[in-house]
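A short write-up of the structure that comes next.
Every protein chain of the complex appears in place save one, which is left out.
Note that the chains take the letters A and B in the order they are written out, and that residue 1 is the start of every chain.
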Amino acid sequence: MSFNEKTIKNIAHLARLRFPEEQEAKFMQDINGILDWVEELKEVDVSQVEPLVSVSPRESAIREDVVTVGGLQAELMANAPESAHGFYVVPKMVE
Amino acid sequence: MVSKLTDLTISDALDLLNKKEISSVELTKAHLAEMERARFLNTYITETPELALKTAEESDKKRASGATIGRLEGIPIANKDLYCTKGVRTTAASKILSHFVPPYESTVTQQLKDAGTVMLGKVNTDQFAMGGSTMTSYFGVTKNPWADETGVYNLVPGGSSGGSAAAVAAGLCMGATGSDTGGSIRQPASFCGITGIKPTYGRCSRYGIVAFASSLDQAGPMARSVKDCALLLREMAGFDAKDSTVADLPVPDYTQALTGDIKGKKIGIPREYRSKDLNPQVAAVWDKGIAYLKDAGAEIIEISMPYTKYALPVYYIVACAEASSNLSRYDGVRYTTRVDGKTLDEMYENTRTDGFGPEVIRRILLGTFVLSAGFYDAYYTRAQKVRRLIYNDFVEAFKSVDAILAPAAPTTALSYEAMKNMSPVDTYLGDVFTTPSSLAGVPSLALPVGLAENGLPVGLQVIGKHFDENTVFQVAQALETAAEFDKKPHYVKG
Partner (left out) sequence: MTYTIKGKTADWELVIGLEVHCQIISQSKVFSPSSATFGAEQNTHVSFVDAAFPGMLPVVNEKCIEQCVKTGLGLNAKINKYSRFDRKNYFYADLPQGYQISQLYHPIVGEGYIEVTTDDGTRKIGVERLHLEQDAGKSIHDMSPHSSFIDLNRCGVGLMEIVSKPDMHSPAEAGEYLRQLRAIVRALGTCDGNMDEGSMRCDVNVSVRKVGETALRNRVEVKNVNSVRFVMQAIEIEANRQIEIYESGGMIDQETRLFDSVNLETRLMRSKENANDYRYFPDPDLLPVILTDEYIENIRRNLPELPEAKKKRYIETLGLTPYDASVLTVDTETAHYFETAIQGHDAKKVANWIMGDLFGYLNKANLTITESPISAENLGALVGFIGDGTISGKIAKEVFELMIETGKAPDVIIEEKGLKQVSDTGAIEALIADILAQNPDKVAEIKAGKEKLKGWFVGQIMKASQGKVNPALANQLLDKKLAE
């Protein structure tokens, strides 16, 4: 059981999720099932293998330094659950 | 003249439109009527009938005026609800985006618009494309238009592009966009008896498609024939400056590849796909497919892809890791629904826990875990290394063959009941034949080749080299011709 009560609390917090105990237990059981299953990857010898990060054939997709968008405050705020004076509003944050 | 407009293929409909025998408005109305009749299948999350009719009217006017028209002018299609459509709600079949109306259009759907298509609405998918059944959708499951042996519609359409597949199979659109991360186009195509292609990674722009796993997500078309898929993909594909990963390559006219001639083509049959997971009825259709290609003059070569069995676990680690990060943006601040909290963290937790379904949460948890301190190398880095070995399997195979033929899914469509009682890992096994090509980024097309003894369609996939969709289409069309698959789902047969 690499994924225990402590782990799921930590992981859930990292992902900003939180659930009641019984749900937590169910998720823990599911994740452990998946982790047991992926164990079989350990049998592969990868000592000489470079990780594959992307299968895209391209490199260095770059764009010119020009400004083409701006002034979207109204469109942005139209989608926001809470806004004021052109700002997004969130519960008070403490440093 | 075909009896029903909703049975037409895109290529036939284009002929009739061009000959002015039918109008786009007629075609669109026929589909809208069928959509209404088929509401119980729950294929559409959002229907846009007014918009569709308006577009169809304009399209007819355009055609009548003699102006230059799009290559798919007047063709009614559906978009998977993962594609952002300007002014039309885009939910990713989730609660958290259930009210989101994008102020922009995805590149792929924009290109389809530019080609003259008429959007009928947004179709169901598994939530954030995570699943193989549409059962994870916040908007309810889609029913497969193929009924079970007792005549009841209780089968899943597959997923995640299950809404697209069911809508295409039931005649609720002529073609649809899908997206494929680990089999999400090919498995539902197989379950619903239609055709769908996941092109090479980097062939279509991902701009404006709600991301699941960025290194795997690929847009692709779903339709009722190989040719229709070729017609749709030609419009969907191509370079886009707004996506760094899309290839700067010309898009060939795929229809030119549909010569019907595959004499001398070398077709690889991967030994490892004959696994314990493979249903014997599916295996039988695979053998039939091999025989069809052989009869058509192809050379059948048995090949070995030794790392195949590791594709599923690699896929779930890589895809979930990327997803855990991609879905962080749904935080209740800028556009998602929000569930309040006293502090910022509480608001995040309430919003996200309420807004994501269990499968999405499971994958976020798994993905967060495999990237977390102390586990990154053991899981994530190792998975990426094995991913390279799987990639190399394909590179190696394509040194000796032109294309690979394999089953698209290990079974035919399953019932909700059966799926409900499965563990997450058991449901993941449905992707066993599609994840290897996803991880390698190679193109793969699934098409129906026969029926299993239970009367349900079985799809096979034709896998090609990177950016060689032409060969994929060519081989697939030869197979389509030989298989003469003309079986219709129960819903269409009536």
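Criterion: contacts are C-beta pairs under 8 Å (C-beta built on N, C-alpha and C of every residue); 3 or more make two chains touch, one makes a residue touch a chain.
Predicted, not measured: the structure shown is a model, and the values here were computed from it.
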Touching the hidden chain, out of B:Lys266, B:Lys288, B:Arg334 or B:Lys488, is B:Arg334
Touch criterion as defined above, residue of B:Ser23, B:Ser59 or B:Thr90 at the omitted chain: B:Thr90
Even though one chain is hidden, which residues of chain B still touch it in the full complex? 83-84, 90, 92, 97, 100, 102-104, 106, 206-211, 213-215, 241-245, 321-322, 324-325, 327-329, 331, 333-335, 344-345, 348, 368, 371-373, 376, 380
For review purposes, identify every residue of chain A that touches the missing chain, sorted by number. 10, 14, 16, 53-54, 56, 58-73, 76-77, 79, 82, 84-93, 95
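Methods note: only the chains that are shown with their structure count from here on.
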Within the complex, which stretch of chain A touches chain B? 3, 7-8, 10-12, 14-19, 27, 30-31, 33-35, 37-38, 40-42, 44, 46, 49-58, 61, 63, 72, 75-76, 78-82, 88, 90-94
Which bits of chain B are touching chain A when the two form their complex? 100-101, 103, 201-202, 215, 241, 244-248, 307, 309-310, 313-314, 316-317, 324, 328, 331-338, 340-350, 352-353, 356, 358, 361-362, 364-366, 368-369, 372, 379, 381-389, 391, 423-425, 428, 439-441, 466-467
